[in-house]
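Everything on this sheet refers to the single structure shown next.
Missing here is one protein chain; the remaining ones are kept as they sit in the complex.
Our next item is subunit A:
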Amino acid sequence: MIGSTLERRPARRADSSAPRRPGRAGRTDRPGILWAAPALLFFGVFALFPIVLVAWLSLTEWSGLGDPVFVGLDNWLALPQDPEAPGAVWSTVRLTVLCWAVQTPLALLLGVWAAGQQRNRAVLSALFFLPLLLSTAAIALLGHSMFDPNFGLAEVVGPLVGVPDGNFLGNSDLALYMVIGVLTWQFVPFHALIYQAAARQIPRMLYEAAAIDGAGRFRRFLSITLPQLRHTIVASSVLILVGSLTYFETVLLLTGGGPGTASRVLPLHMYIQGFRAFEMGDASVLAVLLVAVGTLLSVLVVRVTGYSRMTSEREGL
């Protein structure tokens, strides 16, 4: 679609004005394949090529030693027999849905608030955005020490919230929620930043007009801010949903997927299959699935929400 609009443009321009230098007529001034080459090369070497390689590895038996042995679809057919796979899928679904459901409202409210003009806003926003500056590994390790039942904050806070022994990470019913909590703390600032930038773009005249019409603060948020942020919500949601399929280091460092397999999500299961059990073929099957699901999910969200139609948010202004 983008291609077609671009192609029309030079023709129109040639009609209307600006005579061209001879010899450089037509579509030559349009960014060509050469312009895209660096990005394409990068994408090809670091994204496409590995994906093809992994797809091929999923058809082999390989422990990392020696050469991969081609086994056809054996690894794919063995997937239903993997006793840990259903649990890992379920954990991943819960993690994805909950991450989205918790992070979106928090980030939205925080972002919209941070876009305002209140006193102390700049200082408080800077504090809220602090987790953005920390590396994922540092945050996970921090979380791990905080949840230590004997020497961490968990020992103090646990009794207050009904976990007298501070056993958060070692409790099968809680472990995944602790992971979600840490992920939320880490990623809400990023999404709040996106919402803040988008909320600042909303024309003030909309609010002024609504205020004249007698709309209260809540009404203005519901009828102006939210609809105006529609595309931002979609973009942030895609990032959260697809991102949830890649959360791995946080889980590894926080719970190791445990206790048992209570918080073993698919990416971690893939890692364990690949680099602990050295079943590279089985791990590659999971990798291919994750790529497919991630792509499908983002296409689906974009289609369902109408984001792909690229219509303006500013109609009538």
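A few comments on the model shown:
One rule holds in what follows: a contact is a pair of C-beta atoms (placed from the backbone, for glycine too) under 8 Å apart; a residue touches a chain by one contact, two chains touch by 3 or more; residues count from 1.
Everything below uses one rule, namely that contacts and distances are computed from a predicted model.
One chain of the assembly is not displayed; among "Acyl carrier protein", "Carbohydrate ABC transporter substrate-binding protein (CUT1 family)", "Molybdopterin synthase catalytic subunit" or "Serine/threonine-protein kinase RsbT", its UniProt protein name is "Carbohydrate ABC transporter substrate-binding protein (CUT1 family)". Touch with the chain omitted from the figure is made, among A:172, A:201, A:246 or A:295, by A:172. The chain not displayed touches subunit A at residues 3, 33, 37, 40-41, 44-45, 48-49, 63-66, 83-84, 144-145, 147-151, 154, 165-172, 255-256, 258-261, 272-273, 275-279.
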